[in-house]
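One chain of protein is taken out of this complex; the other chains stay put.
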Amino acid sequence: MGKKKRILAGLATVTSAVVLLAAVQRLLMPKYMSDVVEGNLIASYYDTGKDHDVLFIGDCECYENFSPVKMWRDYGISSTIRGSAQQLIWQSYYLLEDTLRYEKPKVVVFNVLSMKYGEPQSEAYNRMSIEGMRWSKSKVDCIKASMTKEESFLSYVFPILRYHSRWSELTSDDFKYYFGAKPNFFSGYYLRADAKPAENIPRATPLTDYSFSDTCWNYLDKMMSLCAKNNIQLVLIKAPSLYPFWYDEWDEQIRDYAEKYHLPYINFLDESVQAETGIDYQTDTYDAGLHLNVYGAEKLSKWFGGYLADRYGLRNRSGEEKLAAEWNEIGSRYDAEIARQLSNLEQYGNVKGESKS
Amino acid sequence: MNKKMICAALAAMMLSGLTACGGDSSKTETSKPAEQSSDAGAASSEESADPASTDTASAASSDAASAASTDAASSAAENGGASEGTTQISFDYVANGVTLEVGKEADGMIEALGQYDKMFEAPSCAFTGTSNYYVYGGLQVVTYPDEHDQNLNLLYEVDLLDNTVATNEGIRIGNTYDDVVAKYGKPDQETAVFAMYKTEGKAVQFFFDKDNPDVISEIVYTVILL
Partner (left out) sequence: MLFTDSIFIIGLTLLCIVYFLIPKRFRWMLLLAGSIGFYAYSGPLNLIYMAVTALSTFLITLRIEKMAASAKDTVTAHKSEWSRDEKKAFKEKAKKKRFRWLVLCLVLNFGMLAVVKYGAFTLHNINSVIGWFGGSKRLPVRRFLLPMGMSFYLFQTMGYAIDVYREKYPAEKNFARLGLFVSFFPQLIQGPISRYDDLAKGLYAGNGYDPKRVTLGVQRILWGYFKKVALADRVMPAVTALISNTDQHQGMYVLMGILYYTLRIYADFTGGIDITIGIGQVLGIPITENFNRPFFSKNITEYWRRWHITLGTWFKDYLFYPISVCQPMLKLSKWSREKLGKNVGKYLPVYVSTVAVWFVTGLWHGAAWNFIVWGLMNAVVILISERLTPLYGRFHKKFAWSNTRAYDGFMALRTTFLMGLLRMFDCYLNVPLTFKMFGTMFYKWNPQILWDGSLMKLGLSKPDYLVLGVGVLLLFTASMLGRRGSVRERLWEKSRFLSCCLTVALLLIVVVFGAYGIGYDSSQFIYNQF
């Protein structure tokens, strides 16, 4: 065998190994389609238009409580949410960095609940928050900041190292969505049309230490200066979820911080704000007070859209043809999804359309 | 210097060793293992050779061995600390004859407690299990899902919400800081607003009224996570 041929054979072997591994990796990675759809939230951003005035960053209190479609319809505000389940503050920060690579919104809204977590929490959530990100320095930094002790950086680069054991759990979804999942989100919003009244909200157990960790404050500082550098207004909010608990002691710290740096801070749990938003915890939440359903989210978005438009001079862009076309597409999917969920509710008693038997 | 002596020496060593081991395990089953184990761990682990050694490779195992011994040491210290007080503190609350052991599987305990007055389910985002809150009169019992098995509920907290219930040692809401210290001894950790007694992975915490910082306003048995 000639030298050239030998080298070719070697290269062919290595290439086929890499290709095969990549193919198997794709099969083994979770598709997040039938059950834990939230795993697709972060990646869904890259498929949408990149012309937003408002960017929400935060955890489930963002992606379940604000309806960008409503804000578009009522105020012509183009907004998107980059949120994922239990998204930690540094993940929000790096997602902000990531988003700024594509566009420059006028306002960034950050939900402060994640200030309570000063350390990496859960591998499952990390995966959902990080894996959808496209590769960039921000993603690398995000991984480094987020890894729990048992995780390794390498397994983010080669997810097969993490998911290899799923071979025994493959479902039809893994084949059906092999070439790409198409989750139904609405500019980062996860829509629920069912309702479960908030009852028996438990009493918050006191904590021995209410102070937020230095790590969190650092990232909040970084977030603030990144926004300042890009001439973006940062707005801090606490979404109106009754649970997990939001302690007064926490609220005070955020208020002090906001005051110190002249940042707006809205706690939607405040009675005065609640009176204005009109959230009714009997009808506007789908899981007894943890997250709002679409009716609650629309009420909240209506109020907040007005607030943002007034305060920060966001003009109504509904006249922009290209943008309007994008939002019309999202809007019609949105309406169809509400209709689908309502009909499922009627037929099966749940939004997913799972038969009880 | 012949074989006889060597044989005798071998036999003696073997015998003494056997009895030493046997004595340890049979006499003081509960207290000895830690000592014995870290010893053997340090000894056996290092060389990854043949089987035994293979199982562990040195770096990891020596870490483990030392970790084991520190654990043992610290827990011993903690036990010592706890027993300095006037009573032996029980970190597992007993309600109606049911021992509520925080950090352990909760379903059985919840079932044994019978019908609750109120219940709240808090599903984690993206289906990674549910935290449950059960209220029985003045008692609130909280469970949380296991990190690796979301269907496994572990007992997270037992809260004493009002003065109809008291700790196993008889302390209840409305009692004072001094009452607590008299019963429990010096707290392992305290500030103006709480006093805490700890053992491995668990704690009992007394919170004091904000306006009246001498008086207990809430008592919590909890897991110490992380």
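Each chain carries a letter (A and B) given by its place in the written order, and its residues are counted from 1.
Following the convention adopted for this analysis, a residue touches a chain if its C-beta (ideal position, glycine included) is under 8 Å from a C-beta of that chain, and two chains touch if they have at least 3 such contacts.
Treat the numbers as computed from the prediction; the structure is a model and nothing was measured.
**Student:** Please pick, from A:Y102, A:W167 or A:Y348, the residue that touches the omitted chain in the full complex.
**Tutor:** A:W167
**Student:** Which of A:D51, A:E151, A:D270 or A:E320 touches the chain that is not shown?
**Tutor:** Looking across A:D51, A:E151, A:D270 or A:E320, the contact with the absent chain belongs to A:E151.
**Student:** Residue by residue, what part of chain A touches the chain that was omitted?
**Tutor:** Touching the missing chain: residues 1, 6, 9-10, 12-13, 16-17, 20-21, 24, 28, 123, 150-152, 154-155, 160-162, 164-165, 167-168.
Just so we're on the same page, only the chains that are shown with their structure count from here on.
**Student:** Could you list, by residue number, the parts of chain B that touch chain A in their complex?
**Tutor:** Interface residues on chain B, with respect to chain A: 118-128, 133, 135, 140, 142, 147, 157, 159, 161, 189, 191, 193-194, 196, 205, 207, 217-218, 220, 222, 226.
**Student:** Spell out the residues on chain A that touch chain B in their complex, using ranges where they run on.
**Tutor:** For chain A paired with chain B, touching residues are 35-36, 38-39, 59-60, 85-86, 119, 122, 124-125, 128, 199-203, 205-206, 208, 243-244, 287-288, 290.
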